[in-house]
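Every protein chain of the complex appears in place save one, which is left out.
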Amino acid sequence: MELRSDMQASLIKHAAEDGDVTCAARVSTLGGEARYETSDDGAGLINYLMRDRHGSPFEHTSFTFYVEAPIFVAREFMRHRAGWSYNEESGRYKELQPVFYVPDDHRKLVQVGKPGRYEFEDGTELQRTALSRDLYSAYSWASEHYRSLLSRGIAREVARIVLPVGLYTSFYATCNARSLMHFLSLRTKNSSAKVPSFPQREIEMVAESMEEQFKKLMPVTYAAFNTHGRIAP
Amino acid sequence: MELRSDMQASLIKHAAEDGDVTCAARVSTLGGEARYETSDDGAGLINYLMRDRHGSPFEHTSFTFYVEAPIFVAREFMRHRAGWSYNEESGRYKELQPVFYVPDDHRKLVQVGKPGRYEFEDGTELQRTALSRDLYSAYSWASEHYRSLLSRGIAREVARIVLPVGLYTSFYATCNARSLMHFLSLRTKNSSAKVPSFPQREIEMVAESMEEQFKKLMPVTYAAFNTHGRIAP
Amino acid sequence: MELRSDMQASLIKHAAEDGDVTCAARVSTLGGEARYETSDDGAGLINYLMRDRHGSPFEHTSFTFYVEAPIFVAREFMRHRAGWSYNEESGRYKELQPVFYVPDDHRKLVQVGKPGRYEFEDGTELQRTALSRDLYSAYSWASEHYRSLLSRGIAREVARIVLPVGLYTSFYATCNARSLMHFLSLRTKNSSAKVPSFPQREIEMVAESMEEQFKKLMPVTYAAFNTHGRIAP
Partner (left out) sequence: MELRSDMQASLIKHAAEDGDVTCAARVSTLGGEARYETSDDGAGLINYLMRDRHGSPFEHTSFTFYVEAPIFVAREFMRHRAGWSYNEESGRYKELQPVFYVPDDHRKLVQVGKPGRYEFEDGTELQRTALSRDLYSAYSWASEHYRSLLSRGIAREVARIVLPVGLYTSFYATCNARSLMHFLSLRTKNSSAKVPSFPQREIEMVAESMEEQFKKLMPVTYAAFNTHGRIAP
């Protein structure tokens, strides 16, 4: 049994730069005269598109991430449908490895407030210890039962039903800059956001990692996204 | 703790009949002269549309199902993105009830063959007994740990990570006849199918229930779907 | 030859009320205890969903419109992809009727400003007269040539290429409340809008007609849409 506290979102490949946005946008006003010159960052144009919610020029871009995260995070992630493609590790086709999520010491454990507006507080040392112990125990039992069922010849797709949503899974996720910004707007907290979001911390960790990579590849688009309140165009 | 073996897919509301398909299709050839008369079933036209993969006329229909199924089924279900809308019970906003899935006596437990082509065999009495015992034990421990964490004041969204994918969840799923047929083509086995599918039995149970309701509401479309090999147009 | 200045968007059928939104949303917090009671309008809940951009609960609704509008309007309309289904009159399968669009006296004819920010002014009587005359002439010639090509045995799909984008077409368009609000946010001007839009007047006429019907069927959702700046959740 392995315990992890991290979330991984590795950028596997991409075809995405700020120039893709400006090229696509300029076809509106220039038609055949618009040359596909992606070196032009066109900050003014990108800001205008973001502000006035012209979303389609941001779609001519592509990012493929390889994500490692617990099932409960993957469940939230894959609720994003438009502009997203997924392929995930299968509990029917392979024996799942006993790798489980435990919150690290920075994870706040106690919620106060009401649905959609919860604030989180640290929790006491006692709570943290109890959590570690209970998670360890629950994960151990689940792995034990999973292995036991497999060893008895029960099909993988049946045996896996004892495994908890804290089990790590892995998947490829492909998106474009527009669908990525939509994801970031809902799955991060950020002081630039016009509308507050209340993501679960674990999916926010995935989102933050993706955001770092987005920022590097499309700095002008990223800046405009923040300037205009982090609402996807 | 409650154990269930059933899957529920209740049709909550719908706006779907065969006439919707023929009306939408006839606008192609009749334009403004096409009257929206849904009493006309137009079997010939529907067969032609299905055979030649004219899919769009099947989209002007709407079905809303309320589904109760374990998390591992919901996970597969929500991989269907195009033409599907979802709202699901939240482990962040409510305390989840300890209701778990156990296969009934008809569920075959042993897989033979290779990925994508597995066949299933019954399993021995011994295997079945071991499964029941292990599931019961795993579910008990998981519920116990979940309750324990909650009672210690740990946030619901954290405590729930010990819960297994055999836990029941519930959600609304809205689709149209085209996206429903796509779902059925991949999530049922059926001798009329031109291309074989190998769904996990539990999601097939959900699909079969939805298929019954589809058949009643759109009998002509349903017949054409089978006649033409159960590939969504 | 017939000349028209109106746009039609007739609501053919629908399965859409405010209660659909609240029912779908409550499954998050109530799960199986949420009863599908569409009589409950839940204004507070709907306002909360709209404000915080929880879009999915608005998707469990369905509207089918029959639209009559010129081709240049249909072209803009069908750029809306997510949550929209279309079936349109075909210039390949039927002889198109010579019905053309002419702006009425309220249509402002002169644009000042720059792309994305044009303002329109009335135009002089002279301009209006010239427009009428030129349109009439252009449409007459186009119809004449279309008929001439058909009478010579040229295929409809070839002959129609002489027809102008001012020709009326007709189509069914099915959407849900979320995709409809997205459409309205971009295709109407409205003083409640947080972000200004600059739709062409003709598609705005279609949108206004759809908005009237949306307002009647889902008054609480509609009010919340306006309250929160007419940005689709």
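Should a chain be cited, it is by its letter among A, B and C, assigned in written order, with residues numbered from 1 in that chain.
Operating definition for what follows: a contact is a pair of C-beta atoms (placed from the backbone, for glycine too) under 8 Å apart; a residue touches a chain by one contact, two chains touch by 3 or more.
All figures in this text were calculated on a predicted structure; none of them were measured in a lab.
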Omitted chain: which shown chains does it touch?
A, B, C
Have a look at A:41, A:59 or A:208 and name the one touching the chain we're not showing.
A:59
Would you indicate which residue among A:88, A:144 or A:208 is in contact with the undisplayed chain?
A:88
Please give every residue of chain B in contact with the chain that is not shown.
28-29, 48, 51-54, 56, 79, 82, 115-116, 185-186, 195-197, 231
In the full complex, which residues of chain A touch the absent chain?
12-15, 20, 23-25, 27-32, 36, 56-57, 59-62, 64, 66, 68, 85-90, 93-94, 96-97, 169-172, 174, 176
For chain C, which residues reach the chain that was dropped from this view?
70-72, 74-75, 78-79, 81-82, 84, 86, 90-93, 101, 103, 107, 109-111, 115-116, 118, 120, 123, 126-127, 130-131, 134-135, 137-139, 141-142, 145, 148-149, 152-158, 160-166, 200
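Note that in this section only the chains that are shown with their structure count from here on.
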Numbering shared by both copies at the chain C-chain A contact, with half separating same from different
same
Inter-chain centre distance, chain A versus chain C - centres from mean C-alpha coordinates, in Å:
34
If you look at chain A, which of its residues touch at least two other chains?
79, 82, 115-116
